[in-house]
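A protein chain is absent from this complex, but the other protein chains hold their places.
Up next, chain A:
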């Protein structure tokens, strides 16, 4: 009798368990994924920086799509390493699942980011390559490939008869040295001549003066590849003055209203434009994949687009050149 009493209580319970199991299985997909939190520290949160605003927009799009919590912040001033380090440490203290950093160039970051990883926070580094002991997950524009694109564009524009000069800012600036290597890579492939790289030090005036003297000195130069916006503007100014606009192919990087106008004027032959929105989007996606323990590439490269006067108003490129809608 004892046993039977147990049985008739146990059997319905078992059946009930089974039914609930089936119910849970059948409806299991409705349970929302657990909330994941991600902190994103930009190089700058300045509203005037279209690039970083687009990164932020992309990150927010990814967070909304994945239903993850996201905080985006950054120092008001670009290159403000102290403010950024403070922000990174504050963000890490909030114990997010993942931290995404677009670090300003500063030697202190190695230790700081190492410490953050030691605290179990997944780390994704964006935009600027960092030489950490253990390589972090890295989402960045493929600057080298962008350089190759610039090189190839130059080759096409001059129909192979290339005589090029390169204007950069600093010899050891992470982004620009990669662009430089890419450009040289593409030009080497065609075994064409190019002048040695001039470092204008982030100064429009230096670039202008160099271009002017270079063009006066060696009229054979038919291509100038400027690796930063100041370099482009300086070179363009010299070209316009010497009335060489369009004759000497100026190939630049990034986009600004000034560069756009130069494109329209035909002074700037082409500019290699990054996709900051995609960078923000993919960096959040990478961070989420790390949090979920999924396999993901160590390095995610984002391609760039060559924008010329003829394609600058296509729907895709308009979005890249004018990422934001001014009221």
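The rule is short, and it goes like this: contacts are C-beta pairs under 8 Å (C-beta built on N, C-alpha and C of every residue); 3 or more make two chains touch, one makes a residue touch a chain; residues count from 1.
Please note the rule applied: contacts and distances are computed from a predicted model.
Engineer: What is the protein name, per UniProt, of the chain that does not appear here: "Sugar ABC transporter permease", "histidine kinase", "2-oxoisovalerate dehydrogenase subunit alpha" or "Protease HtpX homolog"?
Structural biologist: Answer from the UniProt record of the missing subunit chain: "histidine kinase".
Engineer: Tell me which residue among A:90, A:297 or A:316 touches the hidden chain in the full complex.
Structural biologist: Of these options, the touching residue for the absent chain is A:316.
Engineer: If you put the missing chain back, which residues of chain A would it touch?
Structural biologist: 1, 4-5, 7-9, 11-12, 15-16, 19-20, 23, 27, 29-32, 58, 61, 64-65, 67, 257, 260-261, 264-266, 275, 277-278, 281-282, 303, 313, 315-316, 318-323, 325-327
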